[in-house]
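Accompanying notes for the structure given below.
Heads up, this is only part of the complex; the chains shown haven't been moved.
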Amino acid sequence: MNLDVTWAKAWITTGAAVMNEHRVELINLDREIGDGDHGENMDRGFQAVLLKLDDLPAEANPGDVFKLVATTLISTVGGAAGPLYGTAFLKAAVAVTGSAELDGAALVALLTAARDGIVLRGKAESGDKTMVDAWTPAVDAADAARAGGADGPAILAAAAAAAEAGAEATEPWVARKGRASYLGERAIGHRDPGAQSSALLLRAAADTAAGD
Amino acid sequence: MKKLVNDPKNVVAEAVAGFGVAHTDIVRISTDPIFIVRRDAPLAGKVGLVSGGGSGHEPLHGGFVGFGMLDAAVPGAVFTSPTPDPILAATKAVDGGAGVLHIVKNYTGDVLNFETAADLAAAEGIEVRSVIVNDDVAVKDSLYTAGRRGVAGTVLVEKIAGAAAERGDALESVAGIAERVISGVRSMGVALTPCVVPHAGEGSFTLADDEIEIGIGIHGEPGRARIKLEPADAIVDRLLGPILEDIPFAAGDKVLLFVNGMGGTPQIELYIVFRRAAEVLAEKGIEVTRTLVGNFTTSLEMQGTSITLLKLDDELTALWDAPVQTAALRWGR
């Protein structure tokens, strides 16, 4: 489909459904190396977004959607994920302000801005076992796909696949940011919940883009 | 999961509402956004103190709102830092023109959300200072962690900084007192059982019948090490050791000894812990001049305890002794 406001809304609507569906999975990942609320937090936030999506004016752009997502997540999620996802969508919105339809370059800019926003707020580096470890591979894969001439949906598909691999790759690591860092070696063998929710969200982006 | 709750989603809202009805002499409640504020706030010319964080640690923080302690508390969902909106609203509600101090426990979520709220408050012309409490010696403060956690020591920061604000100190001074408490307070905890977050419905971790978690935080997160159950005295020694080494505490020091319950431990056990802790300190020539025992920074129904030591000087002692009138801590009025 065209990567316009209809897609942006579809992405977020599907994302909300996915967070709801994976609520318990994310809670359980977070119970293992955190405090067991990540699924609840994400579900609460995206349900709140859903309630507001329809209020957007007809002439809204994708950036307006992401702005709405950002402010709603910031004011409903709480915890670490709220400010981090909120900043990600805020920076993403800024990166695509005014565009009615996103081409490959815009998509890469969007993903890069989102990732940079997370790093700005959370100060995590790659390998710290956080959501950054899903977003950075996604950005890199998107950039490579675009350089290779892929279209929007294909860029998002590359990003989603890389995010999924990135989330999985966090499993053997010790964490250096977030609650899992308190566990030292005991975090080994567990996937980072924020990386997992990030992968789910990017997969929703790719899936909706692939549809028609 | 067996809990005295209705819909798990309404746990915090209903509890805060009940708290408001139970303590009308001390607090008022804002329901949207949710926060608890001192009945007589804002007090012109007095520095306002705001703290908050995920719910599930009661009486922290709502139980410490009142004369001589906090001006407002902002409860998030259970174990989830509140968002910036209620923090901002609470900050505005307590601003009496002398600025507001945010007392933040060192967790990524709390730090980020309070940071945003402070920025927004500043944009509205309110002077905000923040202090970050990080008393938990179970976590190493290094490049390889999110830093030491804020745990039960937070109560002591809130009480002593609150007394400084109540006596009329300016914002810088109140923040300075809070920083002095933070620099002199250390804690460490142990869990005998996990806790059950209402929306999760399952234990935060699983422990065998003869296992305990040493070095747990207050969010039902696993600790640094899992060991076999030991006699209370041996467990106390395990907790006190790292605390004493950390600053370090030395012979001749005067301290406040605080034995905190994690929520589900019988009081009788807390006093058994207190007895041993006092004994060890006496052996080391550290003088316990003030004490606190009870469930003040909890993890829902978790069984376990934490020990907190604070170095006292004359000024901190006087501020500790100053009158306080909150739901959970009260003396002198």
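Here the chain labels run A and B in written order, and each chain numbers its own residues starting at 1.
Operating definition for what follows: a contact is a pair of C-beta atoms (placed from the backbone, for glycine too) under 8 Å apart; a residue touches a chain by one contact, two chains touch by 3 or more.
Quick caveat, the model's predicted, so the values are computed rather than measured.
A.B. asks: Assuming the shown chains are one of each kind, how would you write the subunit formula for the complete complex in this file?
C.D. replies: Beyond the single copies shown, the full file gives A x2, B x2.
In this section, only the chains that are shown with their structure count from here on.
A.B. asks: Using Cα averages as centroids, what's the distance between chain A and chain B in whole Å?
C.D. replies: 32
A.B. asks: Any idea which chain A residues touch chain B in the complex?
C.D. replies: Residue list for chain A touching chain B: 27, 31, 33-37, 40-41, 44, 74-84, 121-122, 174, 176-179, 181-184, 186.
A.B. asks: Can you tell me which positions in chain B touch chain A when the two form their complex?
C.D. replies: It comes out as residues 54, 76-85, 107-109, 112-113, 115-116, 138-139, 143-146, 149, 197, 199-200, 202, 204-205, 217, 219-222, 224.
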